[in-house]
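Apart from one protein chain that is not included, each protein chain of the complex appears where it belongs.
And now, chain A:
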Amino acid sequence: MGIQKDRIKFNVGGRIFETTATTLANAGRNSFFGAFFDENWDLNSQFFSNSNESFFIDRNADCFSILLDLLRTGDLNIPPNIPERLLYREASFYGLLDHVRSAKWGPFDGNRLRLDQSVTGQAPGDGTAIRAGPDGGCCVAHGSMVHVYDWMLEEHPPINLDYQRVNDIGWVDSDNVVISVCERLGSRDGGMGLFNASTGELRFKFQVSHENQVKSYTAGALSFSSDYKIFSSCKGRSNEYGVGVWDQVTGKQIDFFYESPGWSLGDADKLQWLNGSNCLLVATLFPRKDNCYISLLDFREKNMVWSWSDIGAPLTVDEKRVRDAIAMEESNSICVVNEYEDLGFIDLRISGGSVRWSSRSRLMKGNMPEEPCYPKLALHEGQLFSSMNDSISVFCGPDWVLTSRLRRSYGGSICDFSIGGDRLFALHSEENVFDIWECPPSPII
């Protein structure tokens, strides 16, 4: 016959499109087109018998053409005159949102990052923390509020826990976030809560109890383990000081690493669960305390298996103080950074070792910005990221060579950043703005 059997014509909002059933099959069964072609609907016979008949869809033609291209080539090209929100709405109608999301940006590589956009919020004051979600969204904490954005950067209802000051946030999964806040004196308020990321409703409040009595507490830094545990540094008023452990599934407190009040664990700046060694890294740093303390806790035996502190270390002229720390299990070391963005390394195999500062020092004394931010570290798939003032440096290789620097002109210093869902989010301290960095899709050839 010469005419392809699976040719098909659509009239979308008045424009005629011609394509093939094969192209549309790329949409998958669980989509508008998948259902459309199912034999239950008995439409095939009507169509293919009369190839001049076109099938009407009451939708936007411009977006249809973009989505049809996406199904044909797997590439997403949004012309500047089409608002993304409109495209997302149309994709959602056809059940193609997942296709759009996976075509929008490529796999993460710190050296290929491009600025996608900046989002400006309304919250007053300095940002506290930003956390990337597993599927490309993020949440941002300012004061006592947490704003949640999905991967389309649509903002969802904001979250708060008794309007107490937020200390840390974290994604349990793509639907749920945990926030840790300060307690309010004389009440049961504060602590830690689990929220639905899309609706903002409080689903669970984590409790600390001691001798069967529920205690109020301030929750600090958070960490999650792959075996569904939540760790948080805790400060209660009667001895509940240390690191608490909860089960993500039941929400019950399952462990507590007690320490005397005034020591370092309950004030920790950073917790990091180490899968390989089954330990939790706890770092309490200057200026929260006068000295820096880093330790590894083994909860199975309830002991501190490794620790380091700069107490007694001679203060040098340029006063190198550890401002952030991150454990690197592959190389059995902890990477630390000081306020001049010098990287240093501590050997995890020797207890009581000292920091080996990297000689490749980038001294910035003298041209410090007016409102400096302390540096932060992140590790992602063998690449090390360090934020300093208004830029983020990327280090690669066994010797951690500086390979890229991400910088943008306004927004001031970066107070926090986070990597997840193949995106990097950087929160600036001024202007209440955060940037989304992502990799372009793979090259055409």
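Everything that follows uses one rule, which is that a residue touches a chain if its C-beta (ideal position, glycine included) is under 8 Å from a C-beta of that chain, and two chains touch if they have at least 3 such contacts; residues count from 1.
Just so it is clear, contacts and distances are computed from a predicted model.
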item: Omitted chain, identified by the protein name its UniProt record gives, among "DNA topoisomerase", "Cullin family profile domain-containing protein", "Cis-aconitate decarboxylase" or "dolichyl-diphosphooligosaccharide--protein glycotransferase"; value: "Cullin family profile domain-containing protein"
item: Among A:T73, A:S92 or A:S354, residue touching the chain not depicted; value: A:S92
item: Given A:F32, A:F204 or A:Y258, the one touching the chain that is not displayed; value: A:F32
item: Selected residue (touches chain absent from view) among A:T199, A:N239, A:N332 or A:S354; value: A:T199
item: Residues from chain A at the interface with the omitted partner, ascending; value: 30-32, 35-36, 38, 40-43, 55-58, 92-93, 95, 198-199
